[in-house]
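Here we show just some of the chains, and they stay where they sit in the whole.
Chain lettering (A and B) follows the sequence in which the chains are written, and residue indices restart at 1 in each chain.
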Amino acid sequence: MAKAVCFGEIMLRLNPEGYQRFVQAAKFEASYAGGEANVAVSLANYGHNAFYVTKLPDNEIGQSAVNDMRKFGVDTGKIVRGGPRMGIYFVEKGASQRPSKVIYDRAGSSIALAKREEFDWESIFQGASWFHFTGITPALGGENPEICLDACRAAKKMGLTISCDLNYRKKLWTREEAGRVMSELMPYVDACIANEEDAADVFGIHAEGTDVGSGRLSREGYISVAKELSERFGCSNVAITLRSSISATDNKWAGMLYRDGNACFSPEYLVHIVDRVGGGDSFGGGLIHSLLSDYDQQKAIDFAVAASCLKHTIEHDFNLVTEAEVASLAGGNASGRVQR
Amino acid sequence: MAKAVCFGEIMLRLNPEGYQRFVQAAKFEASYAGGEANVAVSLANYGHNAFYVTKLPDNEIGQSAVNDMRKFGVDTGKIVRGGPRMGIYFVEKGASQRPSKVIYDRAGSSIALAKREEFDWESIFQGASWFHFTGITPALGGENPEICLDACRAAKKMGLTISCDLNYRKKLWTREEAGRVMSELMPYVDACIANEEDAADVFGIHAEGTDVGSGRLSREGYISVAKELSERFGCSNVAITLRSSISATDNKWAGMLYRDGNACFSPEYLVHIVDRVGGGDSFGGGLIHSLLSDYDQQKAIDFAVAASCLKHTIEHDFNLVTEAEVASLAGGNASGRVQR
């Protein structure tokens, strides 16, 4: 059980019930989520001492986010309170040929306006062995690129392993901005996580032979992307998620872990989707647990992919599964028979 | 943006939540729907000035139907208020091998008892370019066959294009009644819409080589039906929906548009169903938009089928999609990937 620190935003997630469209909703389900917060919950579920660092407004909505993190075992003692608001995002669940929709309302949030001096990284990292962030955090703007850099420097100095999920968000910044800022942060990163588009969007690294729109995936192309990321930034582990979207209801899902010149692919799962949002983050959470647990390369990617396969069957962003549940699926028990 | 007028019934739709059976329901979801009202909402969603004409009781339940139409942009200014009640129908959602069930309670409704003099078609059609009704409206009985005839005559005189969805309902009238009444109305109809059974039920026109029960569909058979409808009644456009029901959960869905002796078939979609009721009406709505927009024959049928494919993923009867969403699917974007 390691102390692991995640840093980023946490938002109020609002989604209509079931398959309702936004214009039909008389109620929104309220949960709290964010790329790094989702990872923190995964790590707590796997038994780690997970800390989440962010800034939240000092009102009841901010408190509700704190409470939700605490509920799932995340230590919220280092969260800064203050500032004007939490980011919000609206999710409409798609089905069959109708895609899911996400509307962000995150500008002007407390974390986006946070100041470097509000985070004492030496204190935060005391006793920790892992630091995780994603490309969304610097994309929030303001002092966040510098705060990420502060955190990376402190983490590296204090001997933590650092992971980063590229997570490019075109609504938050341009490819150019992302490339410039992430190029500064990546040299600190030991484990890099990306999906099929991130490397191209952020660093212009393209997987040849792959056409995301058509759903064709080339194993060779992914290996070449991982190799390039690994070599350009010195990441010892590069993990890539492989999603084939048959429809909003059915996806194929797999992953690849590249390490020391070798690529390991997980089995591919055909997933009947309950809630797809947070799928990538649950892969990150599983991968970090694999690396913290010194799993071998194949077991590492298998655990990460099984974890995120299960996430697709769970409502809302948090991947509420135990290590034993993930291990059971990773071990081949995929028949879904009732457990009494 | 054209002014389009739809005429028919609008009912209170009551369905248990989720997959509950009627006898399990402690609550009913309440919405408002009807074959022509569903088309009116589609047209409003695509940016047209859609008017709905019907008669509704002057109480809060009738007002709720008016409000629901207004919510989705339909002009309700020509709705007649009065009479005893609204029709009601109960829907139980099927799944897998269990079929959906619809129970109608529509006798004695305000629209069924409406009088010819209550509808001033010249005033209603002022400035309009399209009139739509379905075979359900004359089937309501009373003066409705005459009212439909009044409307068709006025529409034709004022230069509107007229569309009709045959929509045979065996609970409302016999095949003989339907054939007699519809044969009077069809000569006014420019665009005729039908499903795989309507032409046979109403006019005795059979698609050879097709066995609806077995799910086998013959393209040639459908063309022969459309040709016969087109020639018998002089319809310039005949559109037919092609549904293969694998189960209550999964359907194949396609359509064909016959014009000037040529038949265009849409691609076929495999649809994972959220709510199947209103599927045919959403095809009609898409087709009318195609024709109002002067789409070419292939684009016209592709838009109509994509529109109705999406309807199957939306709760309740109304097809709450935008023109852009339909166009995206019709353009080939069927992977259901999340839109952020």
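By definition in this document, a contact is a pair of C-beta atoms (placed from the backbone, for glycine too) under 8 Å apart; a residue touches a chain by one contact, two chains touch by 3 or more.
Values in this document were obtained by computation on a predicted structure and should not be read as measured data.
Trainee: So we've got 2 copies placed here, but how many does the whole thing have in this file?
Mentor: The complex in this structure file totals 6 copies.
Definition applied: only the chains that are shown with their structure count from here on.
Trainee: Which integer distance in Å separates the CA centroid of chain A from that of chain B?
Mentor: One centre to the other, that is 44 Å.
Trainee: What part of chain A is in contact with chain B in the complex they form?
Mentor: 18-21, 23-24, 94-102, 104, 169-171, 213, 215, 245-250, 276-277
Trainee: For the complex, give me every residue of chain B touching chain A.
Mentor: 18, 72, 269, 271-274, 306, 309-310, 312-316, 320-321, 325, 329, 333-340
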